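A single protein chain has been omitted; all remaining protein chains appear in their positions.
Up next is subunit A:
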Amino acid sequence: MIKLRCMAIFFLMALSCNSAYSQLKNTNKQTVPVNNNGAVKGILRDTVNNYTLKSASVSIYKAVDSTLISYQSSNNYGGFNFINLPVGVQLRLDISHLGHAFTQRKFTILSPKNSVDLGTIIIKPEDINLDEVKVTVPPITMNGDTLEFNAAAFKLDSNARVEDLLKKIPDITIWDDGTMTVNGREVKNIRVNGQTFFGGDLRIALQNIPKNALEKVQVYKTINKENPLDSTLNVNLKLKKGKDIGHFGKIGVGYGSRERYESDANINFFNPKMKLAIVGASNNINKNASSVLDLLLNSTFKGTGTNIDYQSNFRALGITRGNATGFNYDYNFRGKPDNFNQKTLSVDYFLQNKTTDNSSDIKSTTIINSDNSIINTNNTSQINKSTNQNFGLSYQWSENNKSFYIKPSFTREYGESNNNSQQRSTNALSELISANNLTNTGNFVRNNFNLNTSIKYPLDNIKAKTIFGGLNVDYKLGVIDNQTNYLSLIEFISYSTPSENKNYNRKTAKNLETIDQVIVADLPGIGIPFLQKLGISTSLSNQLKIRNDKDNSVVNDLNSATNTYENNSYLSNQLRTNNLDELAELKISKSFNRSLTNRFSKSLIISFSPKQQFRTQRSNSNKSFQNTNSNYTQFIPDASIGYSNNQYGESINRMNLSFNTMMSIPTIYQLAPLVDSSNVYSIVKGNLNLKQAISRSINFNFSHDDQKNKNTLNYGFGGRLEKIDNNIVDSLSIDNQNRRTIYFINADGFKSLSLNGNIRKVQKFKNGELQATVRTNISTAKYPSYINGVYLFYKNFNSNTTLELNFSYKTYLAINLSQSLNTYLSKQESFNSIYSGNGKTTAFASSLNLTKRFTINSNLNFNSNTTTNSKNINYTIWNASAVYRMLKGNNAEIKFSALDILHQNTSIINENIGNGFRVGSQKVLQQYFMFTLSYYPNQFGKSK
């Protein structure tokens, strides 16, 4: 297996490198051999006003085709000094400075030994510029606090997108997960001309907007008022004048082997006032979009550079045939919106219907004592059909730190399902003990109305002469009406005691109505003079939740003698539950700051939040044992310590340690459920004596953000330790026929510890970039439980580690290599048993632009799974595609895809289930070949 893996990687790498080399050779044939050891220096001087020119933009281009080679600002003595320049090629030096005439010089570095000294270059003040020089913009400028990258300075293919431009800028890194960092810091918001662009995901803007429509990329910080040490990095894409009106989108159809098909269409119109996206898609290859944004993300134009291909989800369970359509409309009322001043209205609608065909074959092993375990094999098949409609409105207003929004939405979902399950249980000696066959057919209708609204009204309490720092109020309303009807045919066979065989033919009609309301009121920054003197700030918060549930069930069983359905008076029921949850919080915090100008700034914030929670739960039912009235009250304090250390120009380290308390109360379905004895393998019984569970946790995290200009190294790690008292756990009673009865009881002793870490490093080369990422999560937990009256603990240990390397070379080649390892280990000390398993995946993906229009993509995934007492499972998924772009603007695309070429895809289940483990497989998408034609309309600016 390993041999095959190595050979395949070697083969693909060799192919990629060979092609890239031949492409380079072809490119270089047209020019002289390149030696990049040249250097040039000089000093800029305004002789009219008698001073040297500081901070002027100095850029070097190839004279022949204006390709940007390098840029810098003149230093405090007006000097500049470039190294690593090509020798023997005519170069052009462009100098620009506000208030001065644009100046150009041409020169050639003859040999690496002869670095060129241009001496003092005289720069004239702007108003006496008489020469006719074609003015070019500098690549980078500082405009107040905003860093600006000017698109025109970067020469790219006419079909390049903004993403291609950003990949050219040394200060910017686009990561494979879609995040963008500028000098190591992550960009949190991206806007286009000050507005959110079709949902705000940066890929929609970066992969659709042509580089030629862009004037500049503006990078700026916004300070978080609550925590001034925390600032957010934002990017605004400023379009060229007149380019803020147009349309873009995609229309594509594809057909392939095994009757696989896909079609999608989206067209998006925009102007300074509004944005309208209309989408539609239909396929049977598990490309399931759940929103308008999803569809937009999967059909971006993409640029001329390399991108790892978007493909079907080969890991999704079952095979889904789906159709979707919808629209999204945004209207902006403000002329020049920015981060703090917005007034927008959004309307969206999404309709989706899908049919999912799924089947699985799973073997579960449950340890019941040190000598015995029960093995359950379950073959299921399901066909689910559903139609989902969602209509939403959103009005947002913000001005001068005050804000208001209201978002009503309505969802209607209806459909039908058909599930079959055949379970067989054997004991440790492989003797068949029982079987259960279940067929469930039914339909459902769910209506859901939500309303979210929020007002934030900050006050400057010094100016307003009040102790209140403002008021924030959030209100949420959810109204749910859920109707379900289903017919269950259940057959339980006991092989040891045939008299216990059971058959059910049951019709159930359930109607669940819920009204859920949450109101949160905050009084931030209360100015209590006595505490303010001590540097202590305070805030008050109150959260009130009210929830009313009506659960009406009508259950009828077939009387086989009369062949009619008769009411099951026990399971037919009307249950009303009213929940009230009141949480009052006082937050007290004190911050300590220490800074030395131009060196560092350190901050320590200690906060303590005493909170008192009151909960009541009242149930009213036809069944008297369900008439409960429970009151719970609990003091749930939180506390935290935050520390940040900003060493200017070097790094920012942040650390946070917090202690949190949470109360969870038993539901009526845990206190006093109706016992449905037809569900033989899982009979749930209640416990009226259940108490509230209290979770106490300690969370810790640390992050290191590199502040250097390039080749940044960022890392972080964190952990969580949790202990739950009175945890509500299962007390499982398994009889010798694998019939399981679950009681809920309170038990102490739950403990868990999880740790996570990540490292991210980027290394830029002259013509390429390497990104390396390592992520790891480790968790261990100790669960208390009862099995057949024996109190026991089982301990779990899970880990997940991924190493990923991404390499890109110019616009020709992108390679992604990743290795992931998942492990689990389960230990039941009482039964003296240990189970463990692991899954490894090695993935190799590459994309190679053979010509400007022709790209080949290939990716290989080697999967290997091992489990205690079970055979190893290994499989490989290999996908490849060839893409050809046509027409002047690269608007048309022909694509041939071959997916799961080796026909090995299988969805393996290999997991820990507390006191046992499950292994098996489920139905997934397998090999197909597809031919796709797509057209990308894309116009920024009015048509000529």
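Here is the rule we use: a contact is a pair of C-beta atoms (placed from the backbone, for glycine too) under 8 Å apart; a residue touches a chain by one contact, two chains touch by 3 or more; residues count from 1.
Note that in this section contacts and distances are computed from a predicted model.
S.K.: Using the UniProt record as the reference, specify the protein name of the hidden chain from among "6-bladed beta-propeller", "Amino acid ABC transporter permease", "LytR family transcriptional regulator" or "Cytochrome C".
M.R.: The chain we cannot see is, by its UniProt record, "6-bladed beta-propeller".
S.K.: Can you tell me which of A:Ser560, A:Thr597, A:Ser624 or A:Ser943 touches the chain that was removed from the display?
M.R.: Final answer for the missing-chain contact: A:Thr597.
S.K.: If I consider the whole complex, including the chain that's not displayed, which of A:Asn49, A:Thr179 or A:Thr851 touches that chain?
M.R.: Residue touching the absent chain, from the options given: A:Asn49.
S.K.: Out of A:Leu429, A:Leu534 or A:Ala561, which touches the unshown chain?
M.R.: A:Leu534
S.K.: May I ask you to list the residues on subunit A that touch the chain which is not drawn?
M.R.: Its contact residues with the unshown chain are 41, 46, 49-52, 54-55, 75-77, 79, 81, 99, 125, 144, 400, 463, 533-535, 594-599, 648-649.
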